[in-house]
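Excluded from the complex is one protein chain; the other protein chains are retained at their positions.
Letters A, B and C mark the chains in the order given here, with residues in each chain numbered from 1 onward.
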Amino acid sequence: MDRLRVGVVGASGYSGAVATRILAGHPRVTLAFATSDRHAGQAVGAHLGLVVDPGVTFVPNATALDQVDACDAVLLATAADVSMRLVPAFAERGKQVVDLSGAFRLAASDYPRWYGLEHSAPTWLDRAHYGLPELFGPPPQGVTIVSNPGCYPTAALLALAPLVRAGLVEPRGIVVDAKSGVTGAGRQTTESFSFAEVDGDVRAYKVLTHQHTPEIVRGLSRLADGVTLTFTPHLLPVARGLIATCYARPRAGVDAAQVQACLRTAYEGAAFVRVVTSEQVMLKRVVGTNLALVGASANEDVVVAVGAIDNLVKGAAGQAVQNLSLMNGWPESLGLDALPRVAP
Amino acid sequence: MDRLRVGVVGASGYSGAVATRILAGHPRVTLAFATSDRHAGQAVGAHLGLVVDPGVTFVPNATALDQVDACDAVLLATAADVSMRLVPAFAERGKQVVDLSGAFRLAASDYPRWYGLEHSAPTWLDRAHYGLPELFGPPPQGVTIVSNPGCYPTAALLALAPLVRAGLVEPRGIVVDAKSGVTGAGRQTTESFSFAEVDGDVRAYKVLTHQHTPEIVRGLSRLADGVTLTFTPHLLPVARGLIATCYARPRAGVDAAQVQACLRTAYEGAAFVRVVTSEQVMLKRVVGTNLALVGASANEDVVVAVGAIDNLVKGAAGQAVQNLSLMNGWPESLGLDALPRVAP
Amino acid sequence: MDRLRVGVVGASGYSGAVATRILAGHPRVTLAFATSDRHAGQAVGAHLGLVVDPGVTFVPNATALDQVDACDAVLLATAADVSMRLVPAFAERGKQVVDLSGAFRLAASDYPRWYGLEHSAPTWLDRAHYGLPELFGPPPQGVTIVSNPGCYPTAALLALAPLVRAGLVEPRGIVVDAKSGVTGAGRQTTESFSFAEVDGDVRAYKVLTHQHTPEIVRGLSRLADGVTLTFTPHLLPVARGLIATCYARPRAGVDAAQVQACLRTAYEGAAFVRVVTSEQVMLKRVVGTNLALVGASANEDVVVAVGAIDNLVKGAAGQAVQNLSLMNGWPESLGLDALPRVAP
Partner (left out) sequence: MDRLRVGVVGASGYSGAVATRILAGHPRVTLAFATSDRHAGQAVGAHLGLVVDPGVTFVPNATALDQVDACDAVLLATAADVSMRLVPAFAERGKQVVDLSGAFRLAASDYPRWYGLEHSAPTWLDRAHYGLPELFGPPPQGVTIVSNPGCYPTAALLALAPLVRAGLVEPRGIVVDAKSGVTGAGRQTTESFSFAEVDGDVRAYKVLTHQHTPEIVRGLSRLADGVTLTFTPHLLPVARGLIATCYARPRAGVDAAQVQACLRTAYEGAAFVRVVTSEQVMLKRVVGTNLALVGASANEDVVVAVGAIDNLVKGAAGQAVQNLSLMNGWPESLGLDALPRVAP
């Protein structure tokens, strides 16, 4: 059977590089092309240290659309404004698209406030499936655009959504306190991301203004009315990994056993979500994998639900490949099953 | 003028070692003795790398009370059950005592649940002053016992208490999500605190069960009625430093400017608390110092107040020396003003 | 074609766990059993976070030999004295053995000094092939025991051996200054391996006494006479990765271009060794992979040859699987080609 020819636009960023690496080992995929301005002309295999060389050379980002006939599908690891342009361009030519940016995750009216720009392709927003398969299923038949979730929303929604859907917690007044490794911010050349500044440091950023806030609200609002939510991201002195600690008020009579049972039921049989105790949710067990760990504790005043992922894998490139496989009717774990846990 | 002769019990733990180091450089203090089982017989100056040698040799912990006549005051960096015994013993002999354990911070009835033991000296609880001077003042005239606050309560209370006291936030439903370096747990020899396990990892621990929960509630309850609170500590891959991100509902009409102004007024002239924006509160600027950084953001739904300290200094040994100086009528910054910020 | 049934003895140490993980994804292997006292009774797949479950449960270490009929081959991630007993036991029963300990790497007379014990199976020493395939080839036909090299010798020999073999450097007076992540020491529960002690620290250890010294000398002595060598290992504040900086005197007239060309020729076509400049040899590009990076610089006084590996993969478990594949006539990269580089 023919392999799917897949291109990656933006393959030198952290997410794009991880996506390219995973695709290069995917048993049903051929890497069709990979774009990167900084590595244009270099061999992808040598740059990524691949043992089996895919025989592809990086081309400049601006030539992405020139590659359209060489591919059946694209992964876009691009900025939101670029994705707003490229998603329609590739989709109109009949290509499958998985977009890793935030360009197709919200309503058009949300973009000026949260992304600081007008949406340039608002009529396409409805055609994109929000690709968090454990909560919202695989892309429906015929859908060819997947909007890949943000890293914080992936962790927060996996921890919280089953509890909101089951009515175990109040949808009002939820708090999401999340902590992420620095690769979540992409490649950085500012002093504030230098080792000497980040090592040993932790701080909150974009307090009350982070663009993932409306994405989490939107995800939960598919499951219950009246969601209000505070989200605070923090920067951690780690390269990869993200943990979200979520607080919600329990409905009357709800206890810890019910909460944990709800999570177990929700993720029974899920290849990439493991339910553990809230204290077993940790970066160490997910970094380098497409796994999410979730767990919850509760007393009469509060439910504490915790989720952890690798921000570059389940929070970006891994989930994108998972969505690509699902869109093609393949097992969702292809290319992701061999990802070895890195933790010693 | 004669120097105060001060002993340190438990000087080989992290807090005790930092306290000993600070006392060795305090201009009004002479180090009277220091106890440590593991370093008994070794010179304190050589062990701590002091340039000016205090001429003291570690003695075994069990001999602490034998030193009573050699000192005017003691700092106890001991476990809670040991402090319950030593605080009365030294106080009855007329010595000033600063206790770094949790033994005299709560009501007697709290100890079985939160510390897993019956309080062995409950009649002494009222005689101890809770030593968070920026909020509750110096020890009153005649008080000779200071209960030094816990690290998490210090950071959380400094960030939250002025807002609760001023009635800017609701006392019900407060969330404190805190993150601490590993020295907060003391010297550790378990695999779970080994470098290979902690590096690159973050996780929550003692979810809904940490003994600092009632201490924070008790601190806020001095300022308002009806406090309820959820506290979740997390372990960070850093040696030192603690940051608490606190969430409370604003009273109607309260805005961000009022919140930040409230903090500025509360800490005007405070030597060891700096008010900055919520995004400027970071470990890097407090580690190695007795400073606390606090800041807050707000919208109509939530107030986010953030506090950061060095868990071993303002969260333990530094604040203990600050309390000792205040108890003796000295400037609170003695011995602490020269602490250089380590951040490059 | 039938899969080879492979067991792992000592599967809860770092090397054993990585080996088990790699074997679980090897296309020609079935995981036959895995021993671990601490995880006995637990499912291997769940413990290691494997997406495809191998359906194996950990059994106690003492029962390793009871599994002999269930396997065709074993990987021993055991202490040297245990391997001295198990290697003959499994080999006598016709099983292939890859031993990750140092038990079969030296002459019998070396063990008292360097390992502190008498060799209990000296007649077996000659039957073991020293498995550094890029230098010494695959196991010869009929050999069923592979002694897997130590982590430091792997990095040092890959960097130095081609230069010694080609006569470009003097065999006398070589210096190997190496730096390794903490997992090289195995799981640790002592304070000196706690995060608070290791983070931010670097120190030399076992100066002039490390047991890998004679192993490096022995490797080089297969290629030239008169080798003398100083080896100093250092502990790094990283979990994984090892870099060896090696110094040797050039033979007269040798220049930098010759040195680098010698390395390129030696590793032409090697799947797992990449020749780069000496300044491009870094942990970041090898951790999580079975790759070694080597490179060299030179002037008239000195040749500086640098090698880097992941101490748990090319320095232990990965090379062991590579040796297993070679012993069975398979491509050496099976199960190792999909190891994604972890570096973002």
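Just so it is clear, contacts are C-beta pairs under 8 Å (C-beta built on N, C-alpha and C of every residue); 3 or more make two chains touch, one makes a residue touch a chain.
Values in this document were obtained by computation on a predicted structure and should not be read as measured data.
Asker: From the list A:16, A:214, A:237 or A:295, which touches the chain that is not on show?
Answerer: Touches the omitted chain: A:237.
Asker: For the chain left out of this view, which of B:8, B:56 or B:339 touches it?
Answerer: Only one listed residue reaches the unshown chain, and that is B:339.
Asker: Which one, C:40, C:204, C:224 or C:261, makes contact with the chain that was left out?
Answerer: Touches the omitted chain: C:204.
Asker: Could you tell which one of C:17, C:275, C:304 or C:317 touches the chain left off the display?
Answerer: C:304
Asker: Using the definition of touch stated at the top, determine which of C:120, C:232 or C:328 touches the missing chain.
Answerer: C:232
Asker: Which residue numbers on subunit A touch the omitted chain?
Answerer: Considering the whole complex, subunit A reaches the absent chain at 14, 181-183, 187-191, 193-200, 237-239.
Asker: Residues of subunit C in contact with the chain that isn't shown?
Answerer: 173, 175, 177, 179, 196-197, 200-208, 228, 230, 232, 234, 236-241, 243, 245, 247, 249, 278-284, 287, 297-299, 301-302, 304, 306, 308, 344
Asker: If the missing chain were put back, which residues of subunit B would it touch?
Answerer: The list for subunit B reads 14, 17-18, 21-22, 25, 48-49, 51-52, 183, 200, 239-240, 271-272, 274, 285-291, 312, 333, 336-342, 344.
The rule is short, and it goes like this: only the chains that are shown with their structure count from here on.
Asker: Think of each chain as a node with edges to the chains it touches; is that a line, ring, star, complete or other?
Answerer: Graph shape here is complete: every pair of chains touches.
Asker: I'd like the angle of the rotation relating subunit B and subunit C after CA superposition, in degrees, nearest 5.
Answerer: About 180 degrees, rounded to the nearest 5.
Asker: Same residues or different residues where subunit A meets subunit C? The copies count as same if more than half of the interface numbers are shared.
Answerer: At the contact between subunit A and subunit C, which are copies of one sequence, the residues are largely the same (over half shared).
Asker: Please identify which chain has its centre, taken as the mean of its CA atoms, farthest from the centre of subunit A.
Answerer: B
Asker: If you average the Cα atoms of subunit A and of subunit B to get two centres, how far apart are those centres in Å?
Answerer: 39
Asker: At what distance in angstrom does the C-alpha mean of subunit C lie from that of subunit B?
Answerer: Chain centres of subunit B and subunit C, defined by C-alpha means, are spaced 47 Å apart.
Asker: Multi-chain contacts only, two chains or more: what residues does subunit C have there?
Answerer: Within subunit C, residues 14, 183, 200, 239 contact more than one other chain.
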